[in-house]
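Since the structure comes first, as structure tokens, the remarks are kept for the end.
A single protein chain has been omitted; all remaining protein chains appear in their positions.
When the chains are written out, they are named A, B and C in that same order, and each has its own residue count from 1.
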Amino acid sequence: MKILFLGDVMGRAGRAAITERLPKLRADWGLDFVVVNGENATSGAGLTAAHAKALLEAGADCLTLGDHAFDQKEMLSFIEQEPRILRPLNFAKGAPGKGYRLCSAAGGRKVLVTQVLGQVFMKRPFDDPFSAIDLVLKAHPLGGQAQAILVDMHCEATSEKMAMGHWCDGRASMVVGTHTHVPTGDAQILPGGTAFQSDAGMCGDYNSVIGMDKAEPLRRFITGMGKGRFTPAGGEATLSGLYIETDDRTGKATRVRMIREGGRLEAAAP
Amino acid sequence: MKILFLGDVMGRAGRAAITERLPKLRADWGLDFVVVNGENATSGAGLTAAHAKALLEAGADCLTLGDHAFDQKEMLSFIEQEPRILRPLNFAKGAPGKGYRLCSAAGGRKVLVTQVLGQVFMKRPFDDPFSAIDLVLKAHPLGGQAQAILVDMHCEATSEKMAMGHWCDGRASMVVGTHTHVPTGDAQILPGGTAFQSDAGMCGDYNSVIGMDKAEPLRRFITGMGKGRFTPAGGEATLSGLYIETDDRTGKATRVRMIREGGRLEAAAP
Amino acid sequence: MKILFLGDVMGRAGRAAITERLPKLRADWGLDFVVVNGENATSGAGLTAAHAKALLEAGADCLTLGDHAFDQKEMLSFIEQEPRILRPLNFAKGAPGKGYRLCSAAGGRKVLVTQVLGQVFMKRPFDDPFSAIDLVLKAHPLGGQAQAILVDMHCEATSEKMAMGHWCDGRASMVVGTHTHVPTGDAQILPGGTAFQSDAGMCGDYNSVIGMDKAEPLRRFITGMGKGRFTPAGGEATLSGLYIETDDRTGKATRVRMIREGGRLEAAAP
Partner (left out) sequence: MKILFLGDVMGRAGRAAITERLPKLRADWGLDFVVVNGENATSGAGLTAAHAKALLEAGADCLTLGDHAFDQKEMLSFIEQEPRILRPLNFAKGAPGKGYRLCSAAGGRKVLVTQVLGQVFMKRPFDDPFSAIDLVLKAHPLGGQAQAILVDMHCEATSEKMAMGHWCDGRASMVVGTHTHVPTGDAQILPGGTAFQSDAGMCGDYNSVIGMDKAEPLRRFITGMGKGRFTPAGGEATLSGLYIETDDRTGKATRVRMIREGGRLEAAAP
């Protein structure tokens, strides 16, 4: 299968990039399955029902979220109506929605998508992601029900991201990080056959501070005091993420490529 | 000028990659100036005098350090003897050595190199890096005494790295992050003419957990309990960093390229 | 001198306890000087001009703040008009107001009050408090211009609080912690003559979560998800703090007593 994972969509600029360009990319690159991380699509904080629909209509087969999953309160109920939206497995005891799903891909194939939150340097504490993901992977052996398994490791620390890659190596088709909003250049296939990239980066304006207009974050860093709210930067977004090809029989990755499309960053295509 | 910055050298594998390959790269790529971050060159923790000498002899014009600057106690005195080694500007009130230096490059040109530690998600607290770097940049206007100015922003958070890039934009030739040991794929020239990449990545084995042999970090993440020490992974290292070309008159960047050479990651050359 | 320091006033219940009871305590205990920490007096977050005036009129000679100093935006200008309000020395480069002041006490005596923020476990980074306080204490030797010197160490970690006590020992009359909203039972005179208590505790309702109505904090801890804002708990407040007696000639403490008055906690008077 040809699978594309796109990182955290940042506000209007990120949404526009998805809705305007993803349909063509899907066709041009012959994609079988697309996952988009939507946790920052609405004003940089959470995801409304309307914006979720727009991302799905543009060609996402599944949307993942993150620590900002329910910043938009309507997602607390919308996630129960729209099974193509996932929140992290270990978000909170009382969280609505699901943390993994067996999704349908072209040709009757199945792709299991799951997301988990890391514990290092996060603003709130979350329970152990390694045992959470282990349960899901043990219940769904790669190449069984699912022709491909995609893990979104939503966290800050590179050590935790890389450890999760190795923990799933041979058991998932792809482990990709999200949350830092900067793509990493370490795409590789791990020894057991799992494609890995520490962070997918964001779909947003890279002339910014992690997708936010730079004025206010700079003011806080320089003076130690804020003046207003953060708002997403409005320049043309770069779509950023990871492309893999998998063997439908084994579920393992056969090719991996970092993706950057449009905006300020140098292009990288499949 | 053609300038190469290489990220955190991890243990023996990282040192071997530098000593065996840097001389040839320096010649092949026609480099005028090379900076190497050496904070993890000795067993992954700090830098001995012998290892510092080896990195300098292999072609580094300047070595930067980081939060691990003095993990090897002999660096407390050696840094006073070897001016080509810098520690972060804001390491500690009582730290030996210097945080910036006007270095000599080919053709009588001068390159100012400086390093600063971030405050977000770091294990120890450090004083404000934005005012520290401001003092240095105000005293050394780009295109004055220094034909190029290179800033190593040693920190964890992508927000702080990007904010530092914008803070120095137009005042430095390059702002590059270090410390996370994973290269980022966001190399760009900011609007004011400063080359920027959130992290240089490490010169180390990428089949690892941030350069460490993966067994012990995985044990700690999975079981919550450790059994031994961390030791650097021994597979072939990828040299990882940032290449820029600068205009000697203005000091601004005219070209920027992410660099990956050898080991498991896809090659990227000037 | 007989000096009383009262910890973080929490919302309406805390303010009521100060305005209703402090005048009588001041008379009954023969107090010469009173400091009140006001950083949470307005709805638990910051301090308005009106509430500051009420605390001063009730008998506070000086108000200190903390990390919440400017949560109420009007304090940004009011602190410049009312010199009896102090913000932490190391709050931020761009902060209005002052971090120490030589205040007037009965009989023409002077009391220097100063506040500093710690670095450990705080939500935002602050610059080194130890060198900040050192500058102030070196410029104002105890028993010189000031008959007494009071240091409010606003921070979370007990290690940093105790270290600050020893750092100022013999140079201040009192070092008292604030910020945790729980009084500590370790009042003592350190070897050099400085009275010390790790935390003054809050002036608030102790049937709460650090002064906040317990329902919402409990919901967040138990379910991992919040539903609303934090609001101060409304039960009768306990005034909580530290009482010392000092020798006007040396400025050193001759007596130290933990104070608890009213509300749920067992009473402790001078």
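The rule is simple: contacts are C-beta pairs under 8 Å (C-beta built on N, C-alpha and C of every residue); 3 or more make two chains touch, one makes a residue touch a chain.
This structure is a prediction, so every number in the text was calculated from the model and none was measured.
Trainee: As a test of the contact rule: which chains in view would the missing one touch?
Mentor: The chain that is not shown touches these displayed chains: A, B, C.
Trainee: For the chain left out of this view, which of B:Ala95, B:Val120 or B:Ala215 touches it?
Mentor: B:Ala95
Trainee: In the whole complex, not just what's shown, which of C:Thr19, C:Asn207 or C:Thr250 touches the removed chain?
Mentor: Hidden-chain contact among the options goes to C:Asn207.
Trainee: Footprint of the hidden chain on chain C, which residues?
Mentor: Touch with the absent chain occurs at residues 121, 128, 130-131, 156-164, 166-167, 180-188, 190-191, 198-199, 201, 206-210, 214, 217-218, 221-222, 224, 240, 258, 260, 264-266, 268.
Trainee: On chain A, what residues meet the omitted chain?
Mentor: Counting over the whole complex, chain A touches the hidden chain at residues 93, 119-120, 125-128, 131.
Trainee: Residues of chain B in contact with the chain that isn't shown?
Mentor: Residues in contact with the chain left out: 70, 91-95, 124, 126, 222-225.
Simple rule for what comes next: only the chains that are shown with their structure count from here on.
Trainee: Measuring centre to centre with CA averages, how many angstrom lie between chain A and chain C?
Mentor: Centre-to-centre distance between chain A and chain C: 45 Å.
Trainee: Measure off the straight-line distance from the CA centroid of chain A to the CA centroid of chain B, and report it in whole Å.
Mentor: 29
Trainee: Give the residues of chain A touching no fewer than two other chains, as numbers and ranges.
Mentor: Touching at least two other chains: 222, 224.
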